[in-house]
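A short write-up of the structure that comes next.
Only a portion of the chains appears, each positioned as in the full assembly.
First chain written, first letter: the chains are A and B, and each begins at residue 1.
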Amino acid sequence: MSTVPLVDEDCDHPIVRRVFADIKATKNIDRVPNIWRALATHPEHLELCWTRLKAIMSPGKVDALTKEIIALAVSVTNGCRYCINSHTAAVQKLGLSLEALGEVLAVVGLYNQMNRLADAYQVEPDILPRPW
Amino acid sequence: MSTVPLVDEDCDHPIVRRVFADIKATKNIDRVPNIWRALATHPEHLELCWTRLKAIMSPGKVDALTKEIIALAVSVTNGCRYCINSHTAAVQKLGLSLEALGEVLAVVGLYNQMNRLADAYQVEPDILPRPW
């Protein structure tokens, strides 16, 4: 159960109303996801979060599916239940097959292991040509 | 400084020799990265790690660059210094531009924030059509 009351979808606070409408239009959905209804308890923060997310997640040099895959990889590494559920749904909506999801998660699992081994042995970075 | 002595590249333990040669051939490099030299202190574990990494990282339904981007996203979220250095070099070698790297990291930063907000409000997953 959420720690704050979720703001109603019909809330008439002007910022909330505007952001909720933009979320539904941008994502082409007819319900406002729960995270935004919780954030709406602080309308200015809701707007900061949404406008920034919208800017960062719009396709640029990196396409939308890759961005959602990154979001899933981060959410799994942090063990965030809500986010794992929503980003798994999002990558599927963008066309990732069950088999490809298996590959994505295999990579996520692998580097959670390798990260800890590199830390465990306190390995110094290799001397590499600096990228850029 | 590493917590174990790094195994010499010329080590003649049969498993180590075989794995080191395969690492250099597969990655087309002429030095064995430090993490593998640390793992070589336990040759059977070295081989388990390498063969599994090689299988998971070879392109399948997901391409090599996307897999390296996932590796970088995981490494950043875990704060693993060695791995951040090596995967940043890897994505650059595979052609990711500095601008695209900026986009990738913006997404990684964003979801480290959003994950914590979803946890903070203890938001229940939305009822979504189950993918698959």
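Simple rule for what comes next: a residue touches a chain if its C-beta (ideal position, glycine included) is under 8 Å from a C-beta of that chain, and two chains touch if they have at least 3 such contacts.
It should be emphasised that the depicted structure is a prediction, and the values quoted were computed from it without experimental measurement.
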(request) With 2 copies present in place, identify the total for the complete complex. (result) 6
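Going forward, only the chains that are shown with their structure count from here on.
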(request) With chain centres taken as the means of their Cα atoms, state the distance from chain A to chain B in Å. (result) 20
(request) Could you pull out which chain A residues touch chain B in their complex? (result) 1-4, 31, 33-35, 38-39, 49, 52-53, 56-57, 60-62, 66-67, 69-71, 73-75, 77-78, 80-83, 85-86, 88-89, 91-93, 97-100, 103-104, 106-108, 110-126, 128-132
